[in-house]
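Every protein chain except one is present and positioned as in the full complex.
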Amino acid sequence: MAVPAPVLTMSGIGKQFPGVKALDDVDLRLLPGEVHALMGENGAGKSTLIKVLTGVHPADAGTIELAGRTVAFGSPLEAQQAGISTVYQEVNLCPNLSVAENILLGREPRRLGRIDWRRMRARAHQLLARLDVRLDVSAPLSVYSLAVQQMVAIARAVDIDARVLILDEPTSSLDADEVQQLFRVMRRLKEEGIAILFVSHFLDQIYEISDRMTILRNGRLVGEYPTSELSQVELVAKMIGQELAALERLHGEAKTFDRPLVEARGLGRSGAIEPFSLTIHEGEVVGLAGLLGSGRTEVARLLFGADHAGSGELAIGGAPTSLRTPRAAMTHRIAFCSENRKEDGLVPDLTVRENIVLALQATRGWTRPVPRETQDDLVGKYVKALRISPPNPEIPVRNLSGGNQQKVVLARWLILEPRLLILDEPTRGIDVGAKAEIQRLVAELSDGGMAVLFISAELEEVLRLSHKVEVLRDRRLVAELPNDESLTTDVLLETIASGGRVS
Amino acid sequence: MRRLLWPAVVLVLLLALNIFFTPSFFSVQVRDGHLYGSLIDILRFGAPLILVSIGMTLVIATGGIDLSVGSVVAISGALACLQISEDAGLPMAVAAALGLCLVLGAWNGFLVAAVGIQPIIATLILMVAGRGLAQLITDGQIITINDPAYKVIGGGYWLTVPFGILVVIAVLGITAFLTRRLALGMLIESVGGNAEASRLAGIRARGIVIMVYASAALCAGVAGLMISSNVSSADGNNAGLWIELDAILAVVIGGTSLAGGRFSLSGTVLGALIIQTLTTTIYSIGVPPETTLLFKALVVTAVCLIQSPSFRAKAFRRRGRSAPTQPSPEERVLAGRGGTA
Partner (left out) sequence: MTALTFGRASVPVKYLPVLVTGCLFVAMFVAGGIRYEGFASGQVVLNVFIDNAFLLVVAVGMTFVILTGGIDLSVGSVVALSTMIAASLMEGPGWPPYVVVPLVLLIGSGLGLVMGWIIQSFDIQPFIVTLAGMFLARGLCYTIGTDSIPIRDATFTAFAQTRIDLFADLWVSPSVVIALVVVAVAAYVLHYTRFGRSVYATGGNEQSALLMGLPVARTKITVYTVSGFCSALGGVLLSFYMLSGYGLHAVGMELDAIAAVVIGGTLLTGGTGFLLGTVLGVLVLGLIQTIISFEGTLNSWWTKIFIGLLLFVFILLQRPFSGRVRR
């Protein structure tokens, strides 16, 4: 067993934030030419470890050795200069600058101290070509989709003479093709001897691309394992610290639904989603499946009045209506948990309690405050029911982990007792335990008669929860499939790929 | 409560400083049925600034800013004095002035909430044009009036207490009731903290924002009446000049972030009192009044530095205390972004 010397060794790393021990005695070794997965639930300390490594936070304890020399970076710039490049979870680029600049900012080709724009564009072109991406590099980044921006970020990262490349959830905004494209690039970089630290919530991706993995739990090291020697079940068990019951379909029998709640006829919005027709019945869970950018979120936003429908008709409970604002949808008791909880969901300054009662208060207007006792009752009930932790409703919601923040948004809508609950990627970016809890909750709610529109990028999840599945492709609703035994992820994938034309 | 600590300490220190120069500084007495004393003077002369600052607090809490209040102060005083000089009667004059202020404030709010212009720019329009408007009303002159009833607003007394102080208490009381007893405060903080999330939670932000700008202008209008009543004249050019800056300072000293979100009315009152006490102190300790601005600059810098978490962290670290390192805001943003910190 000739193991090459590690290019990077972190040992005994500790990091304390006010009130939280984020990292405690954590080790990490990266070998040259490997893809190393960093695994853990939310709050396990993955992001903190990466930030300590790249000099965003100083470590309170422990040492970092890069190629045998002890280092301590004061900033991401120093880390970058030493050969550690990072692509963060969210695209960290400047939308107002051109693509070329975003790739080469800070190391622009210069002639006599003057930026050589022509060479810069050529170089950017060449770097993107390495990733099989072709763009107008002089256009501002903001004209491109998030997925393209992600590719630009990676192009930027690989251009630096990197010995270590950190990819912090790079795939969460990419569709399947783009993920494969990224993996091709990762393999090529691996052959060049670069060590890649890879963070992802998609287990399949981890098993496809990684060689070894380090698992963290609650800021502590669980262990370091070769990927081939650890089964998925073992991995999940180590991440959440308990054996997870086998996943079964949450809805046993196929039920029939005959009381339509929301009926959309030819509803559409130009540039966002082609006109579609969709009926959601009381107590029904409708899954929306499709690739990123296929129009999933757009459907949800139209049904909630977050965007105006340009065409078509909508009937709720049999009565024709038009939803011009979210407020109008709320009067019909429609609720919407948006995909982007940080931007569209939470008010980070306000407390957990205030965030939970926000929608209820909004329906009453500012002149009729929700009495404090009522607030405390409702909040207490849902903090308990959803197991929001820490169970203190008076702390700012910004201090909660991603999964708990998602539960706060969910609680906000549940106290309104909606007839239709729209969940846009409610389990994205949250840990396995919270995921299962939310899935179970959806099943319970629909058993109680609530209709749910469930959007998720994970087809297994959609299949597990839905009574019927609507398939979207290229901003069109292409198929409606009842969820019976014959429906599998393979069938769904095929439908998405073929656009529902063949069957 | 902790964020009110530092402004309170600064205010107490400033007041205490006066004792060394004016031993009778803290004495309050009743003379001719009127309350007298340096502390009363600070409240009385500080009343317009406190009023403007209260309105400004709400605007800043929505994530906005209102640069136009100084011009509104001038317009309100100018219109009221013009009406009185034309024998329109006091109620009519006050109603016309405050009515115009409401309209101007609603215009600001409309630009911000309905048209979607950045607040600093939207109110810059009225800040620039409003000064011209005030001068247009007074025709570039200083209108002098002699109306004892109007004089009461800024210089009169009621039950031994200066009328201006009573107005401030009333406005403060109403604002506190609307924001803290009713749900206006939480909705304002929500809109200021995250506008899009608030919209998707069903909050009608547009109405709230327009109302907040209108009430800021109304507060400024009352302050304008007070200022012009106090000197029995209206000066379109100089009335309320730079009061918007003092008001913004008062709000920031009081611990409300310019980024919007959480606000503190009591902090704002403390901030306004600090600014007013500073001016009074400079006169009372005999420093040449030309240097008022210098001291203001120093106090502002000191208060803001003390309130800055990163300054405190650095200062404490230098003293060798191993206080738990607070992440700087920048780090907090980064930590918050990952969601997995």
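When the chains are written out, they are named A and B in that same order, and each has its own residue count from 1.
Keep in mind that, in the parts below, a residue touches a chain if its C-beta (ideal position, glycine included) is under 8 Å from a C-beta of that chain, and two chains touch if they have at least 3 such contacts.
Note that the coordinates shown come from a computational prediction; the quantities given were computed from them, not determined experimentally.
Undergrad: Please identify which residue in B:89, B:132 or B:173 touches the non-displayed chain.
TA: In the full complex, the listed residue that touches the missing chain is B:132.
Undergrad: In the whole complex, not just what's shown, which of A:76, A:287 or A:369 touches the removed chain?
TA: A:76
Undergrad: Identify the residues of subunit A touching the omitted chain, counting contacts across the whole complex.
TA: These residues of subunit A touch the chain that is not shown: 56, 75-77, 80-81, 86, 88, 91-97, 101, 105-106, 108, 110, 113-115, 135-136, 138-140, 142-143, 156.
Undergrad: Even though one chain is hidden, which residues of subunit B still touch it in the full complex?
TA: Residues 65, 115-118, 120-122, 124-133, 135-136, 140, 236, 245, 248-249, 252, 258, 290-298, 300-301, 304-305, 308-311, 314, 328-330, 333-334, 337 of subunit B touch the chain absent from view.
The definition used in the following text is that only the chains that are shown with their structure count from here on.
Undergrad: For subunit A and subunit B, what's the span in angstrom between their mean Cα positions?
TA: So the centroids are 43 Å from each other.
Undergrad: In the complex, go through subunit A and note every residue touching subunit B.
TA: Against subunit B, subunit A makes touches at 16-18, 22, 40, 42-48, 50-51, 56-57, 88-90, 168, 304, 306, 326-327, 330, 336, 338, 342-350, 354, 358-359, 361-370, 398, 401-402, 405, 412, 429.
Undergrad: Give the list of subunit B residues in touch with subunit A in this complex.
TA: Interface residues on the subunit B side: 178, 181-184, 186-187, 189-190, 193-194, 196-204, 208, 261-262, 324-327, 331, 334-341.
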